[in-house]
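Only one protein chain is missing from this complex, and each of the others stays in its spot.
Coming up: subunit A.
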Amino acid sequence: MTTTVPRPPATASLRRRFLRLAAAVTTPLLPDDYLDLVAPLRSGADLRGRILAVRPETRDAATVVVQPGRDWRGHVPGQYVRLGVDVDGVRQWRAYSVTSALGGRRDPFAITVKAIPDGVVSNHLVRRVRPGTIVQLDQATGDFVLPTPVPTRVLFVTAGSGITPVMGMLRSGALAGADVTLVHSAPTPADVIFGAELRDRAAAGALRLVERHTDHDGVLTTADLADLVPDHLDRQTWACGPVGLLDALEAHWAATGHAERLHTERFRPTVISPGEGGTVTFGRAGVTVTADGATPLLDAGETAGVLMPSGCRMGICFGCVLPLRQGAVRDLRNGALTTAVPGDGVLIQTCVSAAAGPCDIDH
């Protein structure tokens, strides 16, 4: 039996040939490198966005409206988007929940950011970034979304900026007609992100809003939850907030045998607390070693038999650079710390970097 490969339409092959010719004309650059100068948001470019507006929400939170590039595929409320922002000249990637209602592929979307203490990116986005700035984007992703059909009884448990993915769902209108309860915890009423809008929606009967203010009521516990929402275990529940809260909720739902009804969203599954030395994993080589805080990763890898790229071994030639997928390393020359969370792939010089905690090297 023979199969015929469908011939690409003549225009597609013509276009490809034209692009090849254009690349031969612009070598060693690509035509894209020139087009990026004038049309960074065009179709075919790396996905980027332009910040249209920054609106303060509370004293330490702001909503950032982004016009995505032409290849944006839209989002489902509850999903997050990874954003690459240049802060002090260094590209930093972070994930933020989309807080705008379901929008088309050409429409701007919004994220809402809470400035955390010492947060490099969050403080930059809340306090310093200006409209017009170009940011790097990934497509929206995440499975913290409402199913279809939407359940008739829904509970949201959120704390702090954990309200953000839920806000997208509330605004989408998908929950119209459902019995919705939102238990939200924040330090004070003024700290409730979207406080006014939530109270308006509650007043209009769209949901039952239970605000808990930790300055007055203390930290939300599962016992509190049982009092506040007696039928909580009967509801499909979506929870987003600090790790401690989510751990407690998961334990509670699991202990009562309803784990499948709880959906949680964790932005930082790994908390990186830099120390001295740690286990170093060379993922593709399949090797894990323990290295102290004074041994260059290059030496640690070579000692363990990993074929490592290397050069001058003194930090000047950049021949040994490898991506740090996750973890923390310390520059042996000046003690400067570099951390990476999954997706970052920060390139580090292995000959002058030592483990400062568990490290996952993409090699």
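Methods note: a residue touches a chain if its C-beta (ideal position, glycine included) is under 8 Å from a C-beta of that chain, and two chains touch if they have at least 3 such contacts; residues count from 1.
The rule is short, and it goes like this: contacts and distances are computed from a predicted model.
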Subject >> Protein name as given in UniProt for the chain not displayed, "Acyl-CoA desaturase", "Sugar ABC transporter permease", "Membrane protein" or "protein-glutamate O-methyltransferase" >> reply: "Acyl-CoA desaturase"
**OP:** Taking the full complex into account, find the residue in A:D71, A:D86 or A:E197 that is in contact with the omitted chain.
**Re:** A:D86
Original post:
Of A:A159, A:V346 or A:I361, which one is in contact with the hidden chain?
Top reply: A:V346
**OP:** Pick out the residues on subunit A that sit against the missing chain.
**Re:** 21, 24-29, 33-34, 36-37, 86, 88-92, 311-312, 314-319, 321, 333-334, 336, 346-347, 349
